[in-house]
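For this depiction, one protein chain was excluded, whereas all remaining protein chains were kept in their positions.
Letters A, B and C mark the chains as written, and numbering starts fresh at 1 in each.
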Amino acid sequence: MPTAVLLLSCPDQAGVVHGVAEFVLGFEGNIVHAEQHIDVESGVFFQRVEFDVPGLTAERLATSFAPVAERFRMTVQARMAADRPRIALLASTQPHCLTDLLARWRSRELPAEIAVVVSNHEEHAALAEFHRVPFRYLPVSPDTKDDQERALLATLAEHGVELVVLARYMQILSTRVLDAYRCRIINIHHSFLPAFVGARPYHQAQQRGVKLIGATAHYATAELDEGPIIAQDVTPVSHRDSVQDMIRKGRDLETVVLARAVRAHVEHRTLVYGNKTIVFG
Amino acid sequence: MPTAVLLLSCPDQAGVVHGVAEFVLGFEGNIVHAEQHIDVESGVFFQRVEFDVPGLTAERLATSFAPVAERFRMTVQARMAADRPRIALLASTQPHCLTDLLARWRSRELPAEIAVVVSNHEEHAALAEFHRVPFRYLPVSPDTKDDQERALLATLAEHGVELVVLARYMQILSTRVLDAYRCRIINIHHSFLPAFVGARPYHQAQQRGVKLIGATAHYATAELDEGPIIAQDVTPVSHRDSVQDMIRKGRDLETVVLARAVRAHVEHRTLVYGNKTIVFG
Amino acid sequence: MPTAVLLLSCPDQAGVVHGVAEFVLGFEGNIVHAEQHIDVESGVFFQRVEFDVPGLTAERLATSFAPVAERFRMTVQARMAADRPRIALLASTQPHCLTDLLARWRSRELPAEIAVVVSNHEEHAALAEFHRVPFRYLPVSPDTKDDQERALLATLAEHGVELVVLARYMQILSTRVLDAYRCRIINIHHSFLPAFVGARPYHQAQQRGVKLIGATAHYATAELDEGPIIAQDVTPVSHRDSVQDMIRKGRDLETVVLARAVRAHVEHRTLVYGNKTIVFG
Partner (left out) sequence: MPTAVLLLSCPDQAGVVHGVAEFVLGFEGNIVHAEQHIDVESGVFFQRVEFDVPGLTAERLATSFAPVAERFRMTVQARMAADRPRIALLASTQPHCLTDLLARWRSRELPAEIAVVVSNHEEHAALAEFHRVPFRYLPVSPDTKDDQERALLATLAEHGVELVVLARYMQILSTRVLDAYRCRIINIHHSFLPAFVGARPYHQAQQRGVKLIGATAHYATAELDEGPIIAQDVTPVSHRDSVQDMIRKGRDLETVVLARAVRAHVEHRTLVYGNKTIVFG
């Protein structure tokens, strides 16, 4: 049976859970997952509710739920669980995240559509072609950056992209793009943020002599490497690991952490508040 | 404000979440945590709901909730979150889990009362005394095992014990004790079960040449090391680790895993179904 | 500068380290890595020594070292670090390990040659072709198993294969193949061995209610899932994870653990003794 997902937030107040449950019951629906969180400091209530209802659509869901949302002053996203967001993958030279996400999609593990691959390096064309995904080559130079961003935005629009994944894309996006896809651009940074922001984090890590290296997936914002964190992981290193070893070990981290974040997003399990995320289980 | 906890299970059916939310709303309560799970195979619904209600007691909660429970054919446990279950710690020679749980209790980290320490080794008396916890020395020999179990049960009753923690207690309990404290005896086994059941698991692990050793906290049942698992963790080992090294590294695992399981239980976050547990987050 | 690797074992005795160091010094070589291990129980000494020597070859190394080996009654493997073993990848339906190892090889991360891909499923032909690796389709049925193993051995011989990687190859190999490639066949099993040997380990894991699932890479032997373990890892699961979720989470483990084991082997860092491995760092 198709299931619907509500992702909502509102001022914390008695009766919200009841209000949502009543709404579902009105459709003779059954709640199959429900998770909630209260941010005590700010007094905000967050909830993800997944329920099965015969014959519902996202539009009808949103319309029907509007009175409940209004009553509790909710911000709400309404989705059908089976909706598969359309993704653009952006990559520079390194192929590991790109390869991995395409393979997860091909094996039907990733509940999304990969609509287009964009790169400032032409050599990924073959990989995209192998997966029968449109490829757009958009080389970037200081002079052409502005034009290329326009071309990028056109490409995203043309392919109906709802989520942009920076799969080791080493170009900094302007606010024009960031604003157009607010909370819908996921970047992978190759350190356990907030340690080692900026360039060459593995070099910084080796320099500092840390015993763990990490990777962080976050929503991209205008402040570089400062956006809301979605997923992080680390792996041990030692004095024996050169920068090259760290780069190699880090690739496995980057791949897995980015995939985990993308999965959480396309399963409608993430909510952003302030500069943080709630990632429901 | 005091919060109440309902831990419930019932046949999965439309309206359960609504029914519970309605009950809470009837008390003008606010749901501060709620988590649910449906075991699809068996069609059973499980939920943990925590809500704040001024002036409620566990008894009044249970009585008021009875009609809801009946309507949905629920099995339910009703608690006040602030209730601190009374614990008996049982230990043999090794002190690490005993020392750790007493220290967590002393620093008010563990929301429970340690009512009594029982050991078949007299030397733990000083540690118990330091923490001002009653100590009962119950040596065990094949001849006296039966008498001692009777004495153990009497001790548990005398101290109003609600949870028995086998903190590296190496005696096998008879069904008399196991039945009296069904799903209320937590054991720590020094392997990642189901690998290496029975005696000397670190020797077995070293023999097999595994690259990870583990520890498992589970509810004790008549089938040795076969009870419902509450928590598990592992740590890497290598060819360099002797059995003695594994025993040492394993102690840290045992300590942390047992503490995590005890914490889940005394926070009323565990439910047993069949031979498995649900551990709410 | 090219470096040479000696992987040796012998009865533990005074003077071995000195003997090896003297040999290296005789070539005016410099030891860049050295690691040793003594198995106290059996009194066996193991060592991996890597040193740089201008103009050495594996053959000349082996010949020159023979007197040292004889003097200390050593078993020894002599390699040039830059030697890239030729690998055959065998896969059944699931592509994740195959895709991953091919991608690591393509990006020059894996210091080996992938000589051939063999599968009992024809659909991997496109992937092999994309990577320009010869593909051999060898369907298996009870009737043809014997013929196909002959064909497999012929294929391995034809491509000069030195290491066979069972990248989720679900066919059981006969002793004919196992003996021909003793300690040179690496399998990935989808559980933390010795838990859940045999078929459908994730189903077994879900049934048992474990809180961790694992993957194990080991050298294949005639005893199914009983061979020397090279690498293992685990990931947490909970009551929320269905068998399908475990299978999905497990894929990431299998991929990484198998890659780690293959890497250790092709970097000449593994030694087998009894039913265990030494994996040098």
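We adopt the following convention: contacts are C-beta pairs under 8 Å (C-beta built on N, C-alpha and C of every residue); 3 or more make two chains touch, one makes a residue touch a chain.
Since the structure is predicted, the reported quantities are computational estimates derived from the model, not experimental observations.
Chemist: Looking at C:13, C:42 or C:244, which makes contact with the chain not pictured?
Modeler: Selected residue, touching the omitted chain: C:13.
Chemist: In the whole complex, not just what's shown, which of A:120, A:187 or A:232 touches the removed chain?
Modeler: A:232
Chemist: With the missing chain put back, one of B:103, B:154 or B:172 would touch it. Which one?
Modeler: B:103
Chemist: Which chain C residues touch the hidden chain?
Modeler: Touching the chain left out of view, chain C contributes residues 12-18, 21-22, 24-25, 28-36, 38, 281.
Chemist: Against the chain that's been left off, what residues of chain B make contact? List them.
Modeler: Touching the chain left out of view, chain B contributes residues 95-96, 99-100, 103, 107, 109, 126, 130, 240, 248, 251-252, 256, 259, 281.
Chemist: Just the residue numbers, please: which parts of chain A touch the chain that's not shown?
Modeler: Interface with the chain not displayed, on the chain A side: 37, 39-40, 192-196, 208-212, 214, 228-234, 238-240, 242, 274-279.
Heads up, the rule we're going with is that only the chains that are shown with their structure count from here on.
Chemist: Quick one: chain B and chain C, Cα centre-to-centre, how many Å?
Modeler: The answer is 41 Å.
Chemist: Rounded to a whole Å, what is the gap between the Cα centroids of chain A and chain B?
Modeler: 37
Chemist: Which chain A residues touch at least two other chains?
Modeler: 281
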